[in-house]
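Complex shown without one protein chain; remaining protein chains in place.
Up next is chain A:
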Amino acid sequence: MAKCVIDINHITKVFNPGENEVRALNDVSLKIFEGEFVSLMGASGSGKSTLLNILGCLDQPTSGTYFLDGEEVNGISKAAISRIRNRKFGFVFQAYNLLPKTTALENVELPLLYNSDISSSLRRKKAKEALVSVGLAKRIYHKTNELSGGQQQRVAIARALVNEPKVIFADEPTGNLDSKTSYQIMELFQNLNEKGILIVMVSHEPDIVEMSKRKIILHDGKVIEDDEIINPKNAHELFVAANKK
């Protein structure tokens, strides 16, 4: 059986305790294993992003425990958490979040900048490789504002890849893109997943979710459904089909 990477137990997250209290997560327990491709679904405000942020160690739960690779996250220092995000995780956001007025290359180099084990020449090399792997070989030195939405999201994915992460967290990565471009992005994710990277993605588009391997549905901060997707759709085939129309 595959190794358990993420193991959360009875996680709750309460915003604004006291008055105007929002219980964004209410007793959520989950196990996610190596090699999985998980989609988080649910209505707006159901707590998807909150859960993803906690899983990605960007936020701390109000209560409950989180074991990452068998190690409890709650107790460790801020610096150690930064290090985990820097070495083990990659993040992709709906709004791309690229640095303005900088080149694709500089954006992709960013996570490695905070890893002092990596020399500047190696940093450059790895960033170029990551850009090539997302199909942006010809856009390495372009400024980010000269790129299309899909290209920008691919830069963001290259940035998430560059540190060879164990897990990629993606919050609505196709939310701002048309369906054809979305398929291309999903194809990238499927390829990465093939190579063994665990992917946790938030999406509310059913056809996108059908390309992942597991679907978790949240409602009012609770998990109401958790199903394996028997036959995930192949993003590349969908893209080719869409092009034929």
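Here is the rule we go by: a residue touches a chain if its C-beta (ideal position, glycine included) is under 8 Å from a C-beta of that chain, and two chains touch if they have at least 3 such contacts; residues count from 1.
Quick note on the criterion: contacts and distances are computed from a predicted model.
Remark: of the listed names "ABC transporter permease", "Methyltransferase type 11", "His-Xaa-Ser system protein HxsD" or "Rieske domain-containing protein", the one matching the undisplayed chain in UniProt is "ABC transporter permease".
Only one residue in the set A:20, A:44 or A:116 touches the chain that does not appear here, and it is A:116.
Checked against the full complex, the candidates A:9, A:97, A:148 or A:179 give a single residue touching the omitted chain, namely A:97. Contact with the undisplayed chain is limited, among A:23, A:87 or A:204, to A:87.
Residues of chain A in contact with the chain left out of this view: 53, 56, 58-59, 78-79, 82-87, 89, 91, 93, 97, 99-102, 110-111, 113-116, 120, 159.
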